[in-house]
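For this view, one protein chain was removed and the others were kept in their places.
As written, the chains take the letters A and B, and residue 1 is the first residue of each chain.
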Amino acid sequence: MTTTVVHERIPEPIGESKPRLDNRKKVTGAATYADDMQFGSGLLYARILHSPHPHALIKSINISRAKALPGVKAVVTGEDFPGFIGLYLQDRHIFCRDRVRYVGDPVAGVAATSEEIAVKAVNLIEVEYEVLEPVVNPEFGASPDAPLVHPQLSEYKVVPFILPQAGTNISNLFKVRKGDVGAAWEKCAAIVERKYRIPHIQHVPIEPHVAIAQVDETGEVTLWGSSQSPFAQRNLIAQALGISQSDMRVVAPYVGGGFGSKAGVSMEALAVAIATKVRGRPVKLRLTREEEFYTAFVRQELISYFKMGCDKNGKILAMENRFYWGGGAYTEYGVNVTRAAGYSSTGPYEVPNVKTDSYCVYTNHPVGGPMRGFGMPEMHTGLEQCIDDLAHEIGIDPVEIRRRNCIREGSILVTGSKMHPTGLPQCIEETAKAIQWGQKASPSAPNKRRGKGTAIMWKAPAMPPNAGSSAWVELAEDGTVTVGLGGQDLGQGTFTVCAQMAAAALGVPYESVRIATPVDTRFSPYEWQTVASRLTWSMGNAVVSAAQDARRQILDLVSEAWGEDPEDLDIRNGVVVSYKSEQEIPLKDMVIYGLPKPNDSGWMGGPIRGRGKFMPTYVTSLDPETGQGERAVVHYTTGSQSVELEVDLDTGQVEILRGASSFDVGKAINPEMVKAQMEGGFVQGLSSALFEEMKMVDGYMQNPSFVDYRIATTTDAPSDLQSVIVEVPQDDGPWGARGIGEHSMVATAAAIANAIFDAVGIRMEGPPFSAEKIYLAMLDAGIVE
Amino acid sequence: MAYHKITLTINGEPEQVDVPSNMTLLKMLRERLGKTGTKNGCAAGECGACTVMVNGEPVNSCMILAVECDGSEIVTVEGLSDHGSLAPIQEAIMESGGVQCGFCTPGILIASQALLNRNPNPSEAEIREALVGNLCRCTGYVRIIEAVQAAAQMV
Partner (left out) sequence: MLEAHPGLPEFDYIKPKTLAEASRFLADHAGEARPLSGGTDIFVRMRDGVWKDKYLVDIKGLDGTDEIVYDPSKGLTIGAAVAMNRVSAHPDVKKHYAALADAVDKVASYQLRNRATIVGNICNASPAGDTIGACLLLGGALDVHGVDGARTEPLASFFEGPGSTALKPGDVVTSLRLPLPPKGLVGRYYKLGRNKSSDLSIIGVTVVGFPDKRAASGYRIKLALASVAPTPLVVAQVEEILAAKPVTEQTIAEAAQAAMDACTPIDDVRASARYRKMMARNLSQKALTEIWNQLGR
């Protein structure tokens, strides 16, 4: 017999790969998404008139012809809605009022009895513009010579940790001053300086944005939408319209992918605003795929400068980084990307001397918002190539330089905080092993070159310091459990994971747990947003706490009824058991009607409802001049990715032969779903590395369709994708868990770039590493004729 | 605009519908017949979320007019299962973890079923080629391919 050392009992079904709760609905077509909801014949269809100019003043709008069209029920413009909207910085009106700032900016909206009529009405609206010079480059945009995109920047309402620079296009500046960078360069044996340019890309959820809004005769608003953030939408739209949050209800059915694009508020406010003018009637706004590309959030572009140096042993001594984030026309959400990049600007390395300037810059491009990774893929794509170059410069293996410098428990981080326990060193070993790092395989054909590359990453949940979660747990007559929560399942599987956690904390089988869906701000408990890969950790904590509360109520009741110590009682498999008296009672016999008092003297107990909440209480502010502070973030998830690929010398095409990912998730509540995140993130990262770019010319997107904005298909994704889970527990995570959703695409593009370099010795300024770009770079380098 | 009376079967059920010329099969299924399992992801024949079978062959239902389907047999995702008993491909994709957000899933299921109908033992390359017109942004395709392989074994 073997002996097992038990540290702490991990209850079932934590760590078990349970099937998704919503599997059956999704494979039968029964799952209802926002566009599938039925609103009857009273439904009105909305269409939006978009700005055709990247930057212009609105001189006049004539809506009279549109209004006169039969079937048109409302035509609205910015005049109707004076309020500001925005998550961190209120720099946006629902409809443009005096100025348009990107091609696609909403100028007017129409509600009509059919989509066709709405289209016709939009075409009848006449707008006179005075065209202005657009800002299309963030580095130029940050200079004093650039025209101002938001002349009123200094008047906007803003949260305390975002620092707009009055009289400029810089809507946030995050600075790090740590140690003495100037003195450190002299001690370096090798220094590299690099510039990278990361283009705008788009999230491309397969479900485009849909919102249906209805305002009743009393002014109460209901919004049904494909949403990652029902509570944030409630809050921000209510503020913009000047109504109570309690009179604004958001219902969020199944979401067909989000990746950040459905966080915060984007087109939802348009539907609500139009609906206020046609009281009683639901108004549906559905983005076309084309509109999805340039009128919803996009990922910010980035121009980054890195300078880094190390001693002769490869120990990194200093980094000096400058980031110009192209925030687009409005940076109400994007300003915090810049901040996150600032406080994470060294990447997952311990660097004693750091200088960082991270600028969020307005441009006349589509609105830069949150996207999977929240600035980290953009930043790491440059940083992790630069680390490779530094390794080559000093003559150390790229994996070895990462081993020597990566953060470990106790490392002093860029903001001065101390690193918590982390499995990053182990992740590095896992991915190196998976692709047989150091062994060069021969190419599959004479016209191909083979290469391997690695990149590592870190990312913290980027959010306000006090973003909270709450949950409740109820039981039904048959003992089944329903969990109320306010986070959203975008496909990542949070409902399944929360059901597992509730089952474990309460002591019931997984199969008997349901989630109260759809999330509805009127009935569901508060959740900040489904972003930042924070739900498993934050909402999970709230769910566990609610389940424990219910459990406590149950055990207190039974202990009173049986006259036993609650410590001797347990709930196992849906049955309360006493280890002392060996009595048993199934939950179904007591969770609604309670239990009889002894001697027929009445009843005790009653319906069980557990409640729980979680909010981090320990995050502090950072010094605006140095970026230093006690604790910048809640925690960092870390990891490593490696790839092996081939470059075709005839065409420049890249084929990814295999990929490996390893992340420290603290504790995998559902290991197969964790691996599924690693696989999906890897391929999204691959797609961004090889194919994706919003091609912008003078502020106009050239490729707003799947015809010319290509994403990875079945034949682009490798069949050999390994995913290795590392588990170094998070001190305040449920069973030690922390997030993984976004992290899985952060290092991918850099790993691919490093592998291309390994294969053919070329570097490019930025992705996509298209066949053409690679071929032309090989031509310049004399590798091909 | 002209209207056309058409007769067709949807998942074995006969239907009569009066459709305008410009109504796609996708729009008719979703807005006239309540078959909302078929999804609209691009309306341009590129994403595959709207894939249904017309007379046994998968097509993008956004790229075919309803009126062109007069007399046809249509199978949508709702028609893959038989009174609650799921098809092997549906069981397999649940088992493999090939479902995430689920928006591409109906189209993937139809395209996969059509592949298995014409080729009961497809190679991995054949599966990838058959699903190249079905975009998925969540899974990286790994578990979807596994599901089709597993379903082929189950039949």
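Following the convention adopted for this analysis, a contact is a pair of C-beta atoms (placed from the backbone, for glycine too) under 8 Å apart; a residue touches a chain by one contact, two chains touch by 3 or more.
This one's a predicted model, so the numbers in the text were calculated from it and none came from an experiment.
Visitor: Of the residues listed, B:I10, B:L29, B:A43 or B:A152, which one is in contact with the missing chain?
Guide: Per the contact definition at the top, the residue touching the missing chain is B:A43.
Visitor: Touching the left-out chain: which of A:G610, A:P704, A:P729 or A:P767?
Guide: Only one of A:G610, A:P704, A:P729 or A:P767 touches the chain omitted from view, namely A:P704.
Visitor: Which residue among B:V17, B:I64, B:V77 or B:I144 touches the omitted chain?
Guide: Selected residue, touching the omitted chain: B:I64.
Visitor: Touching the absent chain in the whole complex: find that residue among A:E16, A:E115 or A:D311.
Guide: A:E115
Visitor: Where does chain A touch the missing chain, residue by residue?
Guide: Chain A touches the missing chain through residues 47, 50, 52, 103-104, 115-116, 119, 286, 288-290, 294, 650-651, 653, 655, 691, 695, 700-705, 707-708, 710, 712-713, 715-716, 770-772, 775-776, 779.
Visitor: Tell me where the left-out chain touches chain B, residue by residue.
Guide: Here the touching residues of chain B are 1-2, 4, 20-24, 27, 43-45, 48, 51, 54, 57-60, 62-65, 67-68, 111, 115, 129-130, 132-134.
Operating definition for what follows: only the chains that are shown with their structure count from here on.
Visitor: With chain centres defined as C-alpha means, what is the inter-centre distance between chain A and chain B in Å?
Guide: 30
Visitor: What residues of chain B sit close enough to touch chain A in their complex?
Guide: On the chain B side, the touching residues are 30, 34-44, 46-47, 49, 76-78, 80-81, 86, 90, 93-95, 97, 99-106, 109, 124, 127-129, 131-145.
Visitor: What residues of chain A sit close enough to touch chain B in their complex?
Guide: 17, 19-20, 22-33, 35-36, 38, 203-208, 254-259, 288-289, 490-493, 672-673, 676, 679-684, 705-707, 711, 713-715, 717, 719, 721
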